[in-house]
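Read through the structure below, which is laid out as C-alpha cells, and then see the notes.
In this view, the complex is presented without one of its protein chains, the others remaining in place.
Order as written gives the chain letters A and B; numbering starts at 1 within each chain.
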Amino acid sequence: MTLERLDAQSVARRAAAEIAPGSVVAVSGAWAVAAADLVPEEKGVWFLRAGGTLSDLPINAADAGAALRGGHVDLSILTAAQVDSHGSFAGYHAADYPGPQGHAGLVDLASGARRVIAALPHIREDGTPNVVSALSFPQDGARCVDTIITDVAVFRVADDGLILTEVAPGWSAEEVRAITGAPVSVSPNLRDMDFDLPPGRPPSKVYADGPGAIADLPDGATVFIDGFGGPGGMAHYLLVSLRDRGSRNLTIVSNTAGIARVVSFGTPPGRTAIDHSVLVENGQVAKAIASFPVSPSVSRPSEFELAYRRGEVDLELVPQGTLAERLRAGGAGIEAFYTPTGAGTLIAEGKESRVIDGREYILEHGLRADFALIRAHQADTRGNLVYRGTSRNFNAVMAPAARVTVVEVDEIVQPGELDPEAVVTPGIFVQRIVRRPDGFTGYE
Amino acid sequence: MAFSKLYDSAQAAVADIPDGATILVGGVSGVNAPEGLLSALADRGVRDLTCVCDSNYYGAEALHRLVSAGCVSRIISPAPFTGRSDDPVHELWRAGTMTVDVVPWGTLAERMRSAGAGIGGVFLPVGIGTRFAEGRETRMVNGVECVFEAPLRGDFALIRAACADGVGNLAYEGPQRGWNSAVVSAARVAIAEVDQVVEPGGIDPELVITPGIFVNRIVQSSSVPVG
Partner (left out) sequence: MTDDKERLDRAIIAMRVAKELPAGSCVNLGIGIPTLVSMFVDDESVVFYHSESGVLNCGPLADEGSEDIDLINAGGQFLQSVPGMAYFSSVEAFAMIRGGHVDVTVLGAHQVSATGDLANWMLPERGVGNIGGAMDLAAGADKVIVAMEHNDRSGNPKVVQECNFPLTGRGCVSLIVTDVAVLEPTPDGMVLRETAPGWTPEEVQEVTGARLIIPDNIAEYEV
C-alpha cells in the first residue's frame, strides 16, 4: 500500500467535526481526547472524562457514570480496537488485557450516550483490518456505534451494514474497500473527508423573565417543584409565573404540597410565604407526589389538603428518602432500585419485595418530569449552579431528572466566575436560567 | 477533646486492617491515590486483601507495591491489568494466585454508591450484549433491558483528599474528587490521607464534598513517609 493514511491529529480533526456547539461529549482514548482538545472554548462543549471531570468541573465518578446512563451525554467518542458492520465494537486487543473479561473501560461510554462514534486505525501494523464482519476481540458494546472514523475513511452504520460516506484525500472507494474486513456499500454522496468544526455557538440559556421560561409548559405536565418545605430553596417567581400561565392538570412532584403558608415552616416571623397553594387554589394541580403533603397541624389544613378532602386531587405518598432516591434514579439512568425504607408498611403494598442479605427491601422506580422549576443562588451562563446552605436540598436532586430544568437565581454571572470546586449542579442539567426580579420577595 | 478522628501516622491509621479485608482505594490510575496509607499497609504485610480500585495503569506504584508484596489476592476494577509486560497483577494472575473481577467503572462506582446509601441493588442498562451481562440477572424495566447490580461494600476505604477539618469534612482539589469521593462512603471505616488539616470551620460548608459523617480517620500526608 503506497497511499498515505491520515495522521492521528487529522483523524482527531475529523472526529471533532462531529461535535455540535453546546453538546455533551464523553471521550476516551488518545484519538478521542485529541479531538476534544481541538474544540475551542467558545463552542460551549462539555467534555466528560471517566476519571471524574466534566470540562473544568471535578465530579464524583458515580456522578460521571450517572450522567452517561441518564441520557445527558449526546455523544461518546471512543478509540476502539475493532468495529463490526452492525456497530458492535471491541475496545481492546485481547492479548493486552487477558482473562475472561479483560478491560471494561469503554462499556459505560458505549451503553449510555445517545450516539457513539468509534475512532480507530483502519488496519493494524500487519495489515489486518480493524473494520470487520465479526469481532475477534471481546465485545464492549452491542450495535451502538453509528459512525466509524478511521485514518482512511468515514462509515455510517446502517441497518444492513456499512455505508462508506467519506474518504481520506487521495483515496478511492475501491482502495478503502480493499483494506476493509466487511462488506461496504458506497454512498451516492461519497466525498472527501470534512475537517471543519460545525459552525455557530450554543443558544443562550438565559431567559428574560419567568413567563418566557415556562411559556411551553403544557397542560398535563409532570413538574418538579419545591425545595424542602419553607421559602428557602423555593422557586417562587417561577411558581407565580406558572400560576399566571395557568397550565392545568399538572402532576407536581415535591417534598411538600404546600405547607409554608399555613404553618410558617422555615418562614421568618411575620411573613407569609408563597407556596404550592397558589397552584392548588387556581385549580391547576391534579396530583401530588410528596413525602410531607399536608399541614403538620390538623387545625390549619393547607389548600392541598382541603382539595384532597374534596376529592379534587390525587396523592401519591412517598417517604422522603425514597423520593430523593427516585429522583436521583430518574436522572442517573437507574430504572429501578431496592430500598429497605417502607418495607412491611402501607408503602410496600403492591410493590415487589426481595430479601437481600437477610433484610427485606422493596422495589422503587426512577421518577422523571417534563419540567423542573428549581431555585439556586447563582448561575453562570453555562447553567452551572451554586446554592446557599440548606436550600440545596431537593433542587440539586431534581435538576438532572427533568427534560427541561428551569432555574431561578439571585444572580447570573459569566463562565469562569464560579469556583469549579463550589459548583453543585453542572450546567449540563440546566436548560433555562431566569433571574429573580429585584424587589420580588417570595412572600405574600 | 475526648474524641478525635485525627491519627498520628499512616501506620496507626491502618494498624487494624486484617488479613482478608476488602479495601476500597481512591485515585485514578495511581494519580491522587492514598500512597502513604497503601505503603503503610504494604509494610505491615497484610495478606489476602480484596482491592477495589479504578485502574491499574502506569503510575499506580503504591498499588503495585501492595500487589508485589503479596498482600492482594483479588482485584475488582474496570481495568485490573496495565497491558504491559511488567504488570505485577498480570504475573500473579497467570500464576493463579490472583483473582480478577472486571466491572465497568460507572457500574462499579454505582455499586459502591448503593452500599454507602443503603440501597439493596440497582437495575442498570449497562453492558447489555457484552460479557459483562452474561450469566447475570437481567430484566426489562420500563421497556429498558437492565442488569441487576448488587451493592459492593468495603471494610476499609483508603482515600486521598486535599483538606480535612477536625470533624472529618473533606475538600478535594480538582480531579482528586473523582474516585476518592466515590469510594469513601461504601466502607465500614474510611481513612483519609490529606495534605492539610484545619480547625472545624476552616472549610466553607458549601465547599465540603465529603461530609465528616463518612470519614472515620484522618492522617496528614506530611506525617507519611513516602517510599
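List of remarks:
The criterion applied here is as follows: contacts are C-beta pairs under 8 Å (C-beta built on N, C-alpha and C of every residue); 3 or more make two chains touch, one makes a residue touch a chain.
Small disclaimer: the values here were computed from a predicted structure and weren't measured.
From the options A:Ser28, A:Gln378 or A:Asn393, the residue with contact to the chain not on display is A:Asn393.
If you put the hidden chain back, the residue from A:Leu57, A:Ile274 or A:Val318 that touches it is A:Val318.
Checked against the hidden chain, the listed residues A:Gly65, A:Gly87, A:Gly141 or A:Gly229 yield one contact partner: A:Gly229. Set against the missing chain, the residues A:Tyr308, A:Phe371 or A:Phe429 yield one that touches it, A:Tyr308.
Within the set B:Thr22, B:Ser39, B:Asn169 or B:Gln220, the residue that contacts the chain not displayed is B:Asn169.
Contact between subunit B and the absent chain runs through residues 1-3, 5, 113, 115-119, 165-167, 169, 185, 199-203, 205-206, 208, 211-214. Even with one chain removed from view, subunit A keeps its contact list with that chain: residues 228-233, 255, 263-269, 291-294, 296, 298, 305, 308, 315, 317-325, 327-328, 339-347, 387-397, 424.
Simple rule for what comes next: only the chains that are shown with their structure count from here on.
Centres computed as Cα averages put subunit A at a distance of 26 Å from subunit B. Only residues 28-29, 54-55, 78-79, 81, 83, 90, 93-94, 100-107, 109-110, 112-114, 117-132, 141-142, 144, 146, 150, 171-179, 181-182, 204-207, 209 of subunit B touch subunit A when the two sit together in their complex. On subunit A, the positions that touch subunit B within their shared complex are 50-53, 58-62, 64-66, 68-69, 88, 92, 96-105, 107-108, 111-112, 138-143, 325, 329, 332-340, 354, 356, 359, 361, 365-366, 386-389, 419-422.
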